[in-house]
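Since the structure comes first, as structure tokens, the remarks are kept for the end.
Excerpt of the complex: some chains, original placement.
So that you can tell them apart, the chains are marked A, B and C in the order they are listed, and the count of residues begins at 1 in each.
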Amino acid sequence: MNKKSRRLSLLAMAGLSLYWVIGAARPAQAMHIMEGFLPVGWAVFWWMVALPFFVWGVRSLAQITQQNPNLKLLLGLAGAFSFVLSALKIPSVTGSCSHPTGTGLGAVLFGPGVMTVLGSLVLVFQSVLLAHGGITTLGANAFSMAIVGPWVAWGVYRLFESRQQHKIGIFLAAALGNFVTYLVTSIQLALAFPAATGGVMASFGKFAGIFALTQVPLAISEGLLTILVWNWLQAYAQPELQTLKSIKGQEVVQS
Amino acid sequence: MLEFDNIEYTYPCNTTPAIKNLSWQIPVGRRCALIGRNGCGKTTLFRLANGLYQPQKGVIRYQGKPLRYNRKSLSDLRQKVGLVFQNPEQQLVATTVIEDISYGLCNLGVSEGEMRDRVRATLADFDLEDLAHTPINYLSLGQKKRVSIADVMVLAPQLLLLDEPTAYLDPYQVRQLRRMLNQIEKKGTTIAIATHNLDFVYAWANWVCVVDRGQIVAEDTPEGIFRRSEVVEGLGLGCPLAMSILEALHHDTPTEQALKDALFFQGKLD
Amino acid sequence: MHHQIDSLAYTNQLRSLPPSHKVGFAIALFILGFVSPMGVQGAIALWLAIWIILYAGIPAKIYGQLLLIPLTFWLLSVPALILGVSFSGNVNPVDIAWGSRYFYLSQQGITQAQTVLMRAIALSSCLYFVLLTTPFADILNLLKAWRFPTIIIELLALMYRFIFVLTDTVLELVTAQKSRLGYRNRRSQFRSLGIIISQLLWRTLENYRACSLGLISRGFNGELRFWSDRQYQANPRYMVEAIAGYFVLLLLAIFPYVDKL
């Protein structure tokens, strides 16, 4: 009996590992908590946390576009750009392919406040057009992807920019923007599903550990790729970067 | 050279196939033109020939060998079969002219010396030397078109496919294009184009294939094709003006010289 | 990158039903699915599968593929949910030791995994029902009727339009790169993708310049307002089934509680 159940347990774990390997083969949207995953309490909680940021972002956008209505079009296009960017497949350093978050590049190009709104709308389109993520989990996903990610990326970029280390700044902004998104998602899952022994911390360790294998190499890839893009933009797209300053510049004036 | 055997291809998310039961061979050494309505499958056909799409049914053979869809075979095929896209805006992928032309060779991983020679020779062939370091975004449309052809020719393909080469070009640039095609042909590359420009077809091609709803419905010399009413009227393509006039006056010997002069006049800047 | 869901939404057989009915139905089921026991959640998923496959005419294969998405995410998180680690020694006899650590299957975790799976399937079904039967233009009109802030509706409309334009651009660029031997190895993958993203941004701004001229030339005055006279037809048969079915599910959901009283 003892031996039998021990074997059963081993078998179950082997099966689980297999599941996980299969799952890891398509980690495409691992960073979006799927519809229905969070219990009611946590779904509502994250909505409540994300909403003030979103409302603040929308209000500042409304003010910007009132002064310069043409920027609506620019914002709509910037949002479409962010969506298409996040739907690209990038090679990860481990060999698999996955999607970038684009929060780092977006935050640096459009500013973190604008990215909060655009990122949330991108999440809406990801669920509408690609069936990734969901409505109840939109609050939680927006908090990690459209709020924490862009602000961390922006902060890191500004820190290094002030020290004239643009390239390191861009790399870290993109890589950390991606990495932090994943950390926050792991925390959110851990809070919703604390382990029986060890509680939230143990659970966080498990979720973070599982996603780390796919996400850390991906964060590095996104950082490297963003440097390539940034070099190109600096060399050949100065007028375009000036155009984008029109949304960022006004946002700074607002805040 | 390149042979389609009973090919069927349906785009993802579509229900009706874009190409259906198509068997066709690209005629070697001929100037071949594909004509047909917008959406008839011309572009799809060219992309199948370049290995960009994988047919759901049938086999594509290159020099007798069936095409396999692995990285190695596709890369071999794409060196031999070059494809110039309709919109140069969507084909130029690098930053400056010289980088764009070297893109294909970089991917092949040729040596530094060979790279320099081949890129320089191509720049000279296409009269792009002065523009070598110009950023792509600052080129005019005609220049972009020239670069997009040079991009492909640097790989020295045996077969060059051009999708709507005259689109966006002004009449002067169309004549330049014709000169370019003549030069390319002299080097032994077979050329096939897909186009709506029937006058260009009549002036340039000596073999015409008509595509309709994903099938090759007719192929013949230009004179043969445009004499068929199912092509001219049925598909609504019409007949090149030069030909319909030549036809109408065919038995009228005294005026034929005048007509030929007029036709020659048309291309006199060649 | 092919927007299959959107094209199905625009061609499905329930397209002419009033969007408020469809969305209202889905929201009602959504709330029920969130709080009801597993059996009812399973019933919701099955019932909606009938609506989606039989009534809306969505190919079963495609719907199955869509359901695989939440399933994959679930599979990915299952180990974290049910595998426990203990440093304090054997909790029960079936544990496996690895150094000083003991791995065990947590009973609480297994229950949690089951609950989450059923809830995710039920709620995803509700979401997919809306996505597959209601075109985005209808959803926008609904948001307008619900008085969402104008700026959000305008941004959503613009994003929707330009996502398609920019997706086409990216697909063409990738195809062009492939035709010139791009993506042969990791290095060329990185290089090619860097170019794509840069070009995409450049074209995004190019589109901005061209389109703002287009808008201005038709009298843009600061607001993007459109008018439509889309008519919908309510279908009594579907309404009866929706309401009756919902009541049955509701009774099943509250039955256990009634029992306890």
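Note that a contact is a pair of C-beta atoms (placed from the backbone, for glycine too) under 8 Å apart; a residue touches a chain by one contact, two chains touch by 3 or more.
Not measured: the values here are computed from a predicted model.
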{"item": "Protein chain multiplicities, whole structure file", "value": "A x1, B x2, C x1"}
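One rule holds in what follows: only the chains that are shown with their structure count from here on.
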{"item": "Pairwise touch network: line, ring, star, complete, or other", "value": "complete"}
{"item": "A-B against A-C, pair bridged by the larger set of C-beta contacts", "value": "A-C"}
{"item": "Between chain B and chain C, centroid-to-centroid distance (C-alpha), Å", "value": "42"}
{"item": "Centroid spacing, where centroids are CA-atom means, of chain A and chain B in whole angstrom", "value": "43"}
{"item": "Whole-Å gap separating chain A and chain C, where each centre is the average of the chain's CA atoms", "value": "17"}
{"item": "Multi-chain contact sites of chain B, meaning residues that touch two or more partners", "value": "95, 137"}
{"item": "Sites on chain C at which at least two other chains make contact", "value": "3, 191, 195-196, 202"}
{"item": "Footprint of chain B on chain C - complex, ascending", "value": "2-4, 7, 169, 172-173, 175-182, 184, 188, 191-192, 195-196, 199, 202-203"}
{"item": "Touching residues on chain B, where the partner in the complex is chain A", "value": "95, 135, 137"}
{"item": "Chain C partner contacts - residues on chain B that touch it in the complex", "value": "12-13, 47, 50, 52, 71, 75, 78-79, 83, 85, 87, 89-91, 93-95, 103-104, 106-108, 137, 151-152, 155"}
